[in-house]
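The structure follows.
Of the protein chains in this complex, all but one are displayed in their positions.
By written order: A, B and C. Residues from 1 in each chain.
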Amino acid sequence: KRAREYGIRIGVLPTGVLNAITDVQGVRVGHTTLVQGQEVRTGVTAIVPHAGNVFQQKIPAAVYVGNGFGKLAGSTQVVELGNLETPIVLTNTLSVGTAMKAVVEYVLRQPGNEAVQSVNALVGETNDGGLNDIRGRYITEQHVLAAIEQAQAGPVAEGNVGAGTGTVCFGFKGGIGTASRLLPAKLGGYTVGVLVQTNFGGVLQVNGAPVGQELEQFYLSQQLKDRADGSCMIVVATDAPVDARNLERLAKRAFLGLGKTGGIATNGSGDYIIAFSTHPGLRVPYASTATTQTTTTLTNEAMSPLFLAVIEATEEAIINSLFKAETMQGKQQQRIEALPLDKVLKILKQHHAR
Amino acid sequence: KRAREYGIRIGVLPTGVLNAITDVQGVRVGHTTLVQGQEVRTGVTAIVPHAGNVFQQKIPAAVYVGNGFGKLAGSTQVVELGNLETPIVLTNTLSVGTAMKAVVEYVLRQPGNEAVQSVNALVGETNDGGLNDIRGRYITEQHVLAAIEQAQAGPVAEGNVGAGTGTVCFGFKGGIGTASRLLPAKLGGYTVGVLVQTNFGGVLQVNGAPVGQELEQFYLSQQLKDRADGSCMIVVATDAPVDARNLERLAKRAFLGLGKTGGIATNGSGDYIIAFSTHPGLRVPYASTATTQTTTTLTNEAMSPLFLAVIEATEEAIINSLFKAETMQGKQQQRIEALPLDKVLKILKQHHAR
Amino acid sequence: KRAREYGIRIGVLPTGVLNAITDVQGVRVGHTTLVQGQEVRTGVTAIVPHAGNVFQQKIPAAVYVGNGFGKLAGSTQVVELGNLETPIVLTNTLSVGTAMKAVVEYVLRQPGNEAVQSVNALVGETNDGGLNDIRGRYITEQHVLAAIEQAQAGPVAEGNVGAGTGTVCFGFKGGIGTASRLLPAKLGGYTVGVLVQTNFGGVLQVNGAPVGQELEQFYLSQQLKDRADGSCMIVVATDAPVDARNLERLAKRAFLGLGKTGGIATNGSGDYIIAFSTHPGLRVPYASTATTQTTTTLTNEAMSPLFLAVIEATEEAIINSLFKAETMQGKQQQRIEALPLDKVLKILKQHHAR
Partner (left out) sequence: KRAREYGIRIGVLPTGVLNAITDVQGVRVGHTTLVQGQEVRTGVTAIVPHAGNVFQQKIPAAVYVGNGFGKLAGSTQVVELGNLETPIVLTNTLSVGTAMKAVVEYVLRQPGNEAVQSVNALVGETNDGGLNDIRGRYITEQHVLAAIEQAQAGPVAEGNVGAGTGTVCFGFKGGIGTASRLLPAKLGGYTVGVLVQTNFGGVLQVNGAPVGQELEQFYLSQQLKDRADGSCMIVVATDAPVDARNLERLAKRAFLGLGKTGGIATNGSGDYIIAFSTHPGLRVPYASTATTQTTTTLTNEAMSPLFLAVIEATEEAIINSLFKAETMQGKQQQRIEALPLDKVLKILKQHHAR
């Protein structure tokens, strides 16, 4: 079960209906999960920002680099142009090239894109090489295309799925997690949704409670000495009309949400945040010959409530990834335990954190 | 009393002897506090990185901009050259110019600087205009020079002193706070010290406990609707041999410490982190004609323990600023209450956070 | 006379009527020039972006740091918020604090700003310490206020005036220069104006002709060995509706214009570009309580002609600063010759560059 189903209420803002990135209208998520034999524990997760042709109707987007040890392909163009033109794909470190190829293939063959000659595939990754035979590079273009094409609205599978299949977080089994926040109507009624691929370390806190310490498993403790590395990809969606500059600011705040779970962004952790707005009025048409565009966007001042929302949703998405992940055994008999929920819930109760 | 004196233990690493930025050998701190009549509640805090002539013996330094609503003078040169050549001065928003003038004066008249024609004064600020008649601009160059010249090693005054005299944090009286962490000998035995000037908002957490919520005073709650703005200047010192590039990464992690207290870096908050290394082997001599410099610095990989240290020290420094600040009345009868420690301690106990 | 009066035609685009930054409607420029005794050769230049209250009606703006050895105060807030709220002031390196104080004073006392408690003064500088007794700090707040208040539309004084009074460029007397470009009506008919404060070195080229080499005065030649340092402040104004993100891109192209004059951005040169749009539809009202703003801005694609315009205008503004500057003698009998126009014109003729 997810954290909230245990009565854990992170933050002060209400969630969206699904408490998922898919609460942001039009956003769809698809997973391809590869669990084969003893050695293959990996996958692909695709986030499709809207139902149309994303290349033809680009969306405002930004990237914030929390810690750049990682291989986020496509980031510089998003930063320069302030927009995103493909689905976002997450996978393992050594499969970024394959995923780029698949995203390019996907875009080239979409109806309407017959003349397209340039595609900026945005592909992130974390390293699942602890449980997965990552050097085997089992991800194929078909796996990536399947994740994109099967992406759907509604509840999002969490834990050991998609790009989170083989990941490790705070020494426990990590994975995919998601959450959302809904602003009050008088603040616009906007939704912020977050999806994470958790694969990092630090000193785990759950809703403020010192779970990592109580479980005696944290960075620099005996048990975990060298295990804090890894990465965290964070995808932030909002239906608020936010331009690229303010999306970058929003992305930066998600990093604070990671911090609240006890993440410390170690040297070896690729911590990236991708943020985008699905607001229909902000689409950037590819084919347009107009030299100007008229948009209605949030002012700088109006961003602050969204900042709070993204911090809360990121924190909860990370916790959800841990709550939903299950113990997994993988390559070379490596076994990563799920977060021991019974103990954790006891700790949380002790700390009045649920 | 400081947080730790109440048995509050933030994080997993031990503190330095003083639990202050001055645990980093050679670092001195000086305050000028201006409390005059009903209207003047402001001051200056100076951090002097080493006992020598800082202009002649520059030190590696970096700046990370958490949120750039703020007037940190001198940041671009620090970023470009990777070093710092003056004491760091913090004051109120409208007195940055005065402080720059004073720092220039200070450098020009230091023995050995007779030929100096360029000075990069690093001056930060937060806005104390809630309690202080900031438009009156009561800070003089003498006040700034006094803070620099009276800077000393040893325990650091916290709360309503220096640049923290009139600040407000999470709706309570903020101020100056400090803390430090000491790495285990096998990880180098390095010290990381942090000093903060707290003047921001969000949803206060103390060592994980939801104090802001329990006190029903937080961003977007009834009481505090528009009070999360303000700023947080964070100064990070270390004796570890860290070059400018890795100091920037260290600075960025301090932002996570702010996040752990519930700070959300609202639009109007100028959240800056300045980090420097006092390691004697990394001094950058001004007068040298050598075209190369030989240095021994930490590898990327060796930074991770320092990242944990700076997050913990920043969190605790912010909490210390709140614990040590006292209720203050200022301009136009504005009154900002100190954090109600009795209630807070009760909340912390309830949450097993002390 | 200015370069164009000698028949030198830089680039392919036409100039505005004045060939000055003031071709951008509403932009005003003011200078305070200090030439006193043998030792004082300095000044202040103010660029006022529009006729209204700039704090109440902020304008989109960006800063690009070509080389950050320099003390541009206020840059981080412009970058974060994407707007400018004060006149831009240029002066000498050690007078930035004084200029900040004056700009704050100016804003606080403007009608309508009675409640303002935070001012982000944008103050740039170059080091005129070769000719000017810069340590004497002769600039007063009155000098700065005078430059702002006397700013006017129309032709802009160039050469040894204002902040360019004591500067040196390519080993010759530098100063203030300006130029503009006008896009064809079918590309929007926009104007781009540039003003520069030139104080840097390299290998001078005038409209492509190798003037520095022919005069045997260039960086790393016998004569000039250590004289390439210094700085170049570049202010770019446009009436095109360009948002902050694209203004940053525009600013970055101005750096290419500096390169075309033979500037090499040496370590010691503070090369900054500030760009802003005066388009009335993009004003950011301070007092507004609206949470959204509707704007019509140029698309990414429509920026390219402006990129060409700013490169050309920057190149010509720098050349104008050299053509208009006159030989000056200053502190310690230092004498900097004006560019020897007769020789230069001969070289240009030889190279068909006029």
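By our rule, a contact is a pair of C-beta atoms (placed from the backbone, for glycine too) under 8 Å apart; a residue touches a chain by one contact, two chains touch by 3 or more.
Just so it is clear, the model here is predicted, and its values are computed rather than measured.
In the complete complex, the residue from C:Arg28, C:Arg41 or C:Arg253 that touches the missing chain is C:Arg253. Within the full complex, the residue among A:Phe69, A:Phe172, A:Phe200 or A:Tyr219 touching the omitted chain is A:Phe69.
By the touch rule set out above, chain B reaches the unshown chain at residues 80-82, 187-188, 241, 243-245, 249, 284, 288, 290-302.
By the touch rule set out above, chain C reaches the unshown chain at residues 11-13, 66-67, 184, 187, 202-203, 205, 207-210, 213, 218-221, 228-229, 249, 252-253, 255-260, 263-268, 300-305, 307-308, 311, 350-353. Even with one chain removed from view, chain A keeps its contact list with that chain: residues 65, 67-77, 79-81, 93-94, 96-104, 108, 116-121, 127, 129, 134-135, 137, 270, 272.
In this section, only the chains that are shown with their structure count from here on.
Rotation relating chain A to chain B, from a C-alpha superposition: 180°, rounded in steps of 5. The mean-CA centres of chain B and chain C are about 34 angstrom from one another, to the nearest whole unit. Chain geometry summary: the mean Cα position of chain A and that of chain B are 32 Å apart. Shown for chain C are the residues in touch with two or more other chains, namely 80-81.
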